[in-house]
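Report on the structure given below.
In this view, the complex is presented without one of its protein chains, the others remaining in place.
Up next is chain A:
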């Protein structure tokens, strides 16, 4: 059912985080050295009035195309996507993005769970899912579901996260996530991205 993109079959790398994650996202994008063989999807909690356009902020860090997608846009490899404020960003089994503005999860819209859960049931392979610093339990459910589906899941070491709640809740919900500690955080990320 998945449509093959121009650069091979579609797979996803999912990244979620909240307070304290922004700098990690920034560094992650800087690490990208070559065309991506997957679509990279970021879900960062933001206020609905957030006017910061993430693709603009990260623009000079990489050559890969970045966008806040529109409803029904096809998901393509070698692209970076950011969830738009005040909507949930869902991944459809037809390899398109779907927006949803139903109720918030953990007071958040976009919610990490919404995106991750939709990816888990989409049938599109998930190369990796990562969860970083944040101060709510959002993401734990989605990470657990992805792990149970057999996809690789990585959680920042709560002890080293600026806000430990989010990674802590993920590990509490499912203890077999790979834990990334400061010493190997960016080398693991780097391996995933190549």
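Simple rule for what comes next: a contact is a pair of C-beta atoms (placed from the backbone, for glycine too) under 8 Å apart; a residue touches a chain by one contact, two chains touch by 3 or more; residues count from 1.
Criterion: contacts and distances are computed from a predicted model.
Participant: Quick one: the chain not pictured, UniProt calls it what, "ABC transporter permease", "Cytochrome B6", "Chemotaxis protein R" or "Hydantoinase/oxoprolinase family protein"?
Facilitator: The UniProt record for the chain left out of view names it "Chemotaxis protein R".
Participant: Taking the full complex into account, find the residue in A:15, A:54, A:114 or A:137 that is in contact with the omitted chain.
Facilitator: In the complete complex, the chain left out is touched by residue A:114.
Participant: Considering the entire assembly, which residues of chain A contact the chain that has been omitted?
Facilitator: Chain A touches the missing chain through residues 68-72, 84, 86-88, 90-93, 98-103, 114, 117-118, 120-122, 141, 144-145, 148-149.
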